[in-house]
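The complex is shown incomplete by one protein chain, all other protein chains being positioned as in the whole.
We call the chains A, B and C, going by the order they appear; numbering starts again at 1 in every chain.
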Amino acid sequence: MDLGRGLRLRNPLLVASGTFGYGVEYADVVDIERLGAICCKGTTLRPRQGNRPPRVTETPAGMLNSIGLQNPGVDAVLERYAAQWAGWRVPVIVNVAGESIEDYVQVVRKLDLVPGIAGVELNISCPNVGKGGLQFAIDQDAAAAVTRAVRRATELPLIVKLSPNVADIRPIAVAIADAGADALSAINTLSGMALRRDRSGPFLGNTYGGLSGPAIKPVALRIVYEVAQVVGIPIIAIGGVTGLDDVLDFLAAGAVAVQVGTAIFADPTLPVRLVDELTAECGRRGLASYRPLVGTALPGRTGAASSRGVEYRP
Amino acid sequence: MDLGRGLRLRNPLLVASGTFGYGVEYADVVDIERLGAICCKGTTLRPRQGNRPPRVTETPAGMLNSIGLQNPGVDAVLERYAAQWAGWRVPVIVNVAGESIEDYVQVVRKLDLVPGIAGVELNISCPNVGKGGLQFAIDQDAAAAVTRAVRRATELPLIVKLSPNVADIRPIAVAIADAGADALSAINTLSGMALRRDRSGPFLGNTYGGLSGPAIKPVALRIVYEVAQVVGIPIIAIGGVTGLDDVLDFLAAGAVAVQVGTAIFADPTLPVRLVDELTAECGRRGLASYRPLVGTALPGRTGAASSRGVEYRP
Amino acid sequence: MQLVDAELQESRQILPGQWLQQYHAPALAAGARAGQFVHVRGDWSGLVLRRPFTINTADPVTGTISIHFREVGRGTAWLTRLRPGERIDMLGPLGQGFQVDPRSRHLLLVAGGLGIADVRLLVDEALRDGRQVVLLYGCRDASEVYPSSLLPDEVEYLVATDDGSVGHKGFVTDLVLEYEAWADQAFACGPLPMLRTLAGLVAGRKGRLGVATLGRKRGGGRPVPPGSPAARRRSFLQVAMEQNMGCAVGACLGCVIWGVDGPQRVCREGPVFAYDEIDWDATAGPGTHAQ
Partner (left out) sequence: MQLVDAELQESRQILPGQWLQQYHAPALAAGARAGQFVHVRGDWSGLVLRRPFTINTADPVTGTISIHFREVGRGTAWLTRLRPGERIDMLGPLGQGFQVDPRSRHLLLVAGGLGIADVRLLVDEALRDGRQVVLLYGCRDASEVYPSSLLPDEVEYLVATDDGSVGHKGFVTDLVLEYEAWADQAFACGPLPMLRTLAGLVAGRKGRLGVATLGRKRGGGRPVPPGSPAARRRSFLQVAMEQNMGCAVGACLGCVIWGVDGPQRVCREGPVFAYDEIDWDATAGPGTHAQ
């Protein structure tokens, strides 16, 4: 599968940013070389300590996290991991975050041409200091601007990650595609929260956290389905994958690849097992590749995407 | 508890619109008179057949529905139920939906002064034909306009129901409060979808559906917490309540009352049992009323609400 | 309609993947009519909805009811693991059952696969009332044939299998032609295509079939509102329909199918409908549990 600019994955099962560290942490128990790709933890220009603990808690069929982009900064990430990554067969995609367009551009410039970096995934669910703290991801102009700037700064394959915390994802997805992204990934977490047991305040040190896991799968599926009908670039689905049925659902909704996140915590071997299960499923159906499974649930070319906003009526 | 304009509830446990019909359906197994209030099924000016089936399906810790506002129209609703409601001790709040401001106003005019109607809850998660199908709920001006128009049309207590499908709920909530709503209810369902087993298309006849149940509670809690810090009017929390802990969480986050929805399908007796459990909990804590439990998790007056948009950073 | 704490008494696999469970639930056994169902709540953490099952048999004397189901997903899988003595919460009896005309002598029952569960109680009721019953049953192959030992001897029981390994080779609907003239009323449950075929048969041959039906004999007379018990009794064919459910008490409008007069709630107006209440072209769904 080609995600653009030569980012070829041997299979469509990736591990999601923030849930698989830098690929080394699970190496004892996972044959990471068998993964389609690894998206590493969000990387910023300067080191970040992240949010105050506690940072994770479980919710019904999901979890909240508020890591706050803790990472040693792009220089340290490259120093510690790039050489190792360069020796791996599995491509490593660096997830990049920032608070200004300049941040993103600088990080990506540093990644450009470094052996071991197979691509970039922009996490744009970050407050944009230039726009008074509004996230890049919720504003189509800001999303397009950061994509365009990064596009100019690198020849690396460029994936932009969509946030579900918007009223209508389609114009944003289109703007990002038009601005030169090679692929889209969707979705990042939903904004949520939990309280302390004694209800004296928020449980998470950062008050708010991102909701992930099976609970959000219906939302992720909806977004992939919507986006697949309005953009021409590949979509990588993320959100609540825990088994082959979820993978097949996301493919049918128009994704060409899938990332596994939260489910790794319960079952680190899941992503690799899904590689085998998907192959077996294709075999059962007499398919040489999983590509015919992509988009089967999408409306035909004629019944194209609606542009009337979110049509859902309760 | 006073929700404004004399809408006094004997207890803060309501049943959510669309999950309890017109109050009569569960009467065999629930002592409905013990409820704080009943929000009836969404009511429109003209009869609506609703969306094509199938209309509901289960998801991890939640469900999707796409009823599509099936109802016999406001005239038939009044004819069939108003007299009966007038004889009940439990207040009935009519949930109102429409596709134009004029729709809402006309429905509410018909409800005004009818005995048996205790209040109005505006479901503004409907496509606004005047705005090209964009929901009233995702646009602060449209939300304010419909609230203002309805406010002028009736002296009935007016609750406006917020949609979670927005990037930042706060300006919308403020606009609605400023436009004259007596109270806010939050949240309506999240937009989601599911596929057919054979993945030949969307499972729901309407493609998209609304996600409800425990899965969305972290999102609902976040929205109640955010809104409670920016408006001065009462908030009624909705989303994934299945037990006393959820009720206490929503109260602590700033809600003065709570609606139970999806959980009724599994356990119709839950809302009434929660009335008893909340009373018992207050007793255990030596409280004469549950009011001291409201807002305990909110930041103190000093550390007021942020206006920087959704601050969550993954 | 009541909320009942039902105790599992017996649970056995009667066919591959198909279970018959008997519960002690006197309140349900006393009130149940053929075609009605229960809405079952397991202690299945994570699942938020109940599951509907037809009342397969009901014995007011012993206070027991049974359900017959196929294991298809998490809810039914959970049920198979329930042990005798354990209790679950059942809401029921729910919905409108089959309407048998008091004058009907000959009842034709047509069941596809698990659809047998919907007409099973009707067999008992009909025999009790001294009627004659022909039961036509269709399934894939010999391994799925409903055991005749679970049926009263008085029933005339005919089987069709897709592969002909038992009985007629072909669709169960093929067998209907032979009995249509004999029957006063017909009752069916099974996969949507089967019901649609039956409805087509009945509609297309209305004239001929009508000769033998009670409805026709009573002729033009006073109008009965569609969907009323009287109208259903007059229709030659009644079908038990299925749809995903939320509340099962008529409150959520989640379970509708498309009728000729607009949406019909399977849980309230149904699950049993006269065949001519249904808009067969518009009706699609998760399929029925029948096959």
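Throughout what follows, contacts are C-beta pairs under 8 Å (C-beta built on N, C-alpha and C of every residue); 3 or more make two chains touch, one makes a residue touch a chain.
Please read all numbers here as calculations on a predicted model, not as lab measurements.
In terms of the touch definition stated at the top, the absent chain reaches A, C within the entire complex. In the complete assembly, the contact with the undisplayed chain comes from A:G62, out of A:P12, A:G62 or A:P127. Although one chain is not drawn, its touching partners on chain A can still be listed: residues 18-22, 25-26, 28-29, 41, 49-50, 52-58, 60-63, 65, 67, 70, 197, 203, 213-214, 262-269. For chain C, the residues touching the absent chain in the complete assembly are 44-46, 74.
Just so it is clear, only the chains that are shown with their structure count from here on.
Shared contact partners of chain B and chain C, listed by label: none present. One finds 37 Å separating the Cα centroids of chain B and chain C. We define each chain's centre as the mean of its Cα atoms; on that basis chain A and chain B are separated by 32 Å.
Distance between chain centres (mean CA atoms), chain A to chain C: 47 Å. The multi-chain contact residues of chain A, meaning those touching 2 or more other chains, are 60-61. Contact of a single residue of chain C with at least two other chains is seen at positions 46.
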